[in-house]
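Only a single protein chain was left out; the remaining protein chains are all shown in position.
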Amino acid sequence: MSASPSKNTVRVGVIGTGRIGRIHTTNLMRRIEGATVAAVADPFVDNAREWLDPLGVPEIHKDYKAVLGNPEVDAVYVCSSTDTHAQIVEEAAAAGKHIFCEKPIDLDVAKVRGALEKVERAGVTMMVGFNRRFDHNYAALQAAVAAGEVGQVHLVKITSRDPQPPPIDYVKVSGGLFLDMTIHDFDMARFLSGSEVTAVSAAGTVLVSNEIGAAGDIDTAVITLWFENGAIGVIDNSRQAVYGYDQRAEVFGSKGMVRTENDTETRVIRTTAEGPRSDKPLWFFLERYAEAYARESEAFVRALREGTTPPTTGADGLAPMLIGGAARKSLEEKRVVTIAEVS
Amino acid sequence: MSASPSKNTVRVGVIGTGRIGRIHTTNLMRRIEGATVAAVADPFVDNAREWLDPLGVPEIHKDYKAVLGNPEVDAVYVCSSTDTHAQIVEEAAAAGKHIFCEKPIDLDVAKVRGALEKVERAGVTMMVGFNRRFDHNYAALQAAVAAGEVGQVHLVKITSRDPQPPPIDYVKVSGGLFLDMTIHDFDMARFLSGSEVTAVSAAGTVLVSNEIGAAGDIDTAVITLWFENGAIGVIDNSRQAVYGYDQRAEVFGSKGMVRTENDTETRVIRTTAEGPRSDKPLWFFLERYAEAYARESEAFVRALREGTTPPTTGADGLAPMLIGGAARKSLEEKRVVTIAEVS
Amino acid sequence: MSASPSKNTVRVGVIGTGRIGRIHTTNLMRRIEGATVAAVADPFVDNAREWLDPLGVPEIHKDYKAVLGNPEVDAVYVCSSTDTHAQIVEEAAAAGKHIFCEKPIDLDVAKVRGALEKVERAGVTMMVGFNRRFDHNYAALQAAVAAGEVGQVHLVKITSRDPQPPPIDYVKVSGGLFLDMTIHDFDMARFLSGSEVTAVSAAGTVLVSNEIGAAGDIDTAVITLWFENGAIGVIDNSRQAVYGYDQRAEVFGSKGMVRTENDTETRVIRTTAEGPRSDKPLWFFLERYAEAYARESEAFVRALREGTTPPTTGADGLAPMLIGGAARKSLEEKRVVTIAEVS
Partner (left out) sequence: MSASPSKNTVRVGVIGTGRIGRIHTTNLMRRIEGATVAAVADPFVDNAREWLDPLGVPEIHKDYKAVLGNPEVDAVYVCSSTDTHAQIVEEAAAAGKHIFCEKPIDLDVAKVRGALEKVERAGVTMMVGFNRRFDHNYAALQAAVAAGEVGQVHLVKITSRDPQPPPIDYVKVSGGLFLDMTIHDFDMARFLSGSEVTAVSAAGTVLVSNEIGAAGDIDTAVITLWFENGAIGVIDNSRQAVYGYDQRAEVFGSKGMVRTENDTETRVIRTTAEGPRSDKPLWFFLERYAEAYARESEAFVRALREGTTPPTTGADGLAPMLIGGAARKSLEEKRVVTIAEVS
């Protein structure tokens, strides 16, 4: 593997060596068959030396342009800060690199559309990182729905609660709860229902942190979705579940229901005079979705090697942004907003 | 008990001997300490002879006025068809009888208000039958919330799905999904949150039965609620869950979450080559809420004997009707509707 | 019912008005169709007046002979102290009464055999009270096994732990753990396996209470059983599970496994920063087997009314005693003991 990439190996350049860049670099070097990291780049790459050096990545740069300029690099992972995604995606497309881009592509729909257009024109493959689709639980739900186990889909319910709010400085540039956090759930709603969202109604409020409210954002929300196939969806969000990352979903239909509980560290039950106690959900996304990140990269690498369309495309990156825009408009105008209105 | 009611025994007249009347009559004769059924009345009481005769109720009438005219009767249970509730409640109040009335008091808010006014003027005690409050699971959730176990309430989630739709003739006179079925969930939302609903947004559609759609009703719905205390609620309904009566709830707050799964016949797990299988939820309300009906009557009888306010009053009968009205308006106008608008 | 027993009603005399006598009397008066209590007797019946009087039992005696002498009485429930069972059973048989006898019939096998012989000669119907067979969970396990759901039975596992040890004075006359407590599990083993026990090996020790050890008894045990059908069984007992009455079982076979968890008061899960917590098992047998006692009496009454053999007979009362005897012998001699050796 990493030792001697064969001709068929996908040589990746990772742009951004923060938390997510680290996950992808490590997975690509250690776990993903048929891929290797040929180069990484980050202005602050020196902060990453501790975990990066033992991995033996051949090239380490401060400037991502060095990665894009490397003819050995087949594909790039765009893991830099959100405000740089669109620009890098466009440059990578122009350089003929395939692209794996972390969500969101940009907070501005017009910029997203611009970037996707350039990707399409360049004819490179692009995948947007909706890691949760690769979670064993959600993937099994989707497979069950697709196999007809619940019959016609009637209701899709998604619970997504973070264990703690992000730093307020992050909140301020995050694009707001709907584009930063719920965007994953909008994608999940499309994934599980197998259908497009046509309209949205949102309720949102500030119950977790006044600081978040002062920043003009909300921290608690319930969003109702109308799907093209007639089903109704509902998402509930909180920025703070004291018991850990709460990631559950349920699909109900004419033939039954499939749902998933949270993953836990163990299956141990501790029963004392106070009663039975089981494990909390895994703490946060790094723990819950560790495997999902690996499977996500496997899917991208496989698509590149087999010349197929990856499971999530640029269009899949745009769709939840539109839903998020409609949700924000609904929150402001206290009414159902159609996706058509914001497209 | 039934053998020799003491002076302190509450003598009940049960009006209506259908399914619900039977439950109450049987509970009052067999299980409830301090109460006995002194008389029952139903135009079709002959259809009830099989279960009624062995109970040994002393008086059996066709006309409920005979019950109201009996000076021995302390309190009446109004279990007749919905369109007769308001009239009987008013007459019972005039006759100085305490009243237990099945929900809804009437489908017309003005008539409900009229009846409640007469009850208040008569100074009799009135309880409206929201049996689910007396379910062991929901009662434990409410107690946990009231005890502060979840801290400040942020989200209240209620799932309520019937195993099968009612006969279409019933649907036509039912007042619609919101007043017939969701009304229980509106009450549950007030009960669990410990707060009043101030606004509603509803999504509803026809996915179970075209017949229901043709009757102008819906069979699948998601309703978002805004509470006075700042929390957000969400209810999902279906007229048909093929796996049985799905009655779950979850309250999430600043300190944690309490939720309840469905009751089942047994705790048996059957594991074959196909995997582990456990029991379905109890089939319908008669099974799930059998105990709750008894506890409900215990609460009414206790309130009468102790001269206290019963746990659900006439006002509790009105509040969910207003929420239901707002939900219907929201469905039509595709916007958030405040309770104030419909009051 | 109780108000006016018809000709076809089984008129019961309850002998013994302690905890168990109260359960049966109450069930027979309030819940069991086709039966009524015509008389009760207990030397200390005055202690039972508080619960007994409201039930309206027509005759109340101090001497059980008055019950046996009452020609109106069809059947007796023997709920007195264990050392009086055999004598009363014999007299009841002689008086032509059908007999429901609480376990054990006696601690002495010869006396049990003597009593059963007299019952047989008298031609009356006898049922021994193994209430757990009528528990919804165990009954479902047995039905599944009998229906072939697990295929050929390979392993039968029973966990039976009390929430607290009985008073030491009771322990001293109880016949020891195997005859007092495990006897229920021996019966359950026969019930679930559908087969007879042929040999036993027992491990037992004193870990809960030195007082129990000083009384020559044990409080913790593991007993292995060999069944006629080739299966192996294992029972584990403790006199003290601090979390409540632990009553579980598992049957494993060629096609799978069925098992049951404990019953709980609710299905509520409380999740705080410490993790999810669910209900403890119901506290003790009065709570766990409340329904089972009623179903047990229903089965006895049905057998009498239909002239069929009750589900547990006198022979079913003897069999677990022999297993218990073999277990005690095995404990002493540290070897496998066959039932044949102690029969």
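Labels for the chains are A, B and C, by order of writing; each one numbers its residues from 1.
Following the convention adopted for this analysis, contacts are C-beta pairs under 8 Å (C-beta built on N, C-alpha and C of every residue); 3 or more make two chains touch, one makes a residue touch a chain.
Keep in mind that this is a model prediction, so the values were computed, not measured.
Enquirer: Using the document's definition of touch, tell me which of A:I168, A:A214, A:I269 or A:A315 contacts the absent chain.
Expert: Checking each option in A:I168, A:A214, A:I269 or A:A315, the one touching the absent chain turns out to be A:I269.
Enquirer: Check each of A:R30, A:K62 or A:R121 against the chain that is not shown and name the one that touches it.
Expert: With A:R30, A:K62 or A:R121 as choices, the missing chain is touched by A:R30.
Enquirer: Taking the entire complex into account, which one of A:N137, A:S297 or A:S330 touches the absent chain?
Expert: A:N137
Enquirer: Which positions on subunit C touch the chain that was left off?
Expert: Against the missing chain, subunit C presents residues 152, 154-155, 157, 161, 201, 203-205, 207-208, 220-222, 224, 226, 230-234, 236, 238, 240-243, 246, 252, 254-257, 334-336.
Enquirer: At which residues does subunit B meet the chain that is not included here?
Expert: Within subunit B, the residues that touch the unshown chain are 242-243, 271-280.
Enquirer: For review purposes, identify every residue of subunit A that touches the missing chain, sorted by number.
Expert: 1-4, 30-31, 33, 54-56, 136-137, 140-141, 144, 149, 255-263, 265-273
Simple rule for what comes next: only the chains that are shown with their structure count from here on.
Enquirer: Per-chain Cα mean versus the mean over all protein Cα atoms: which chain has them closest together?
Expert: B
Enquirer: Taking each chain's centre as its mean C-alpha position, how far apart are subunit A and subunit C in Å?
Expert: Between these chains, centre-to-centre, one finds 58 Å.
Enquirer: How many angstrom lie between the centres of subunit B and subunit C, each centre taken as the mean Cα position?
Expert: So the centre of subunit B lies 39 Å away from the centre of subunit C.
Enquirer: Of all the residues in subunit A, which ones touch at least 2 other chains?
Expert: Only 242-243 qualify.
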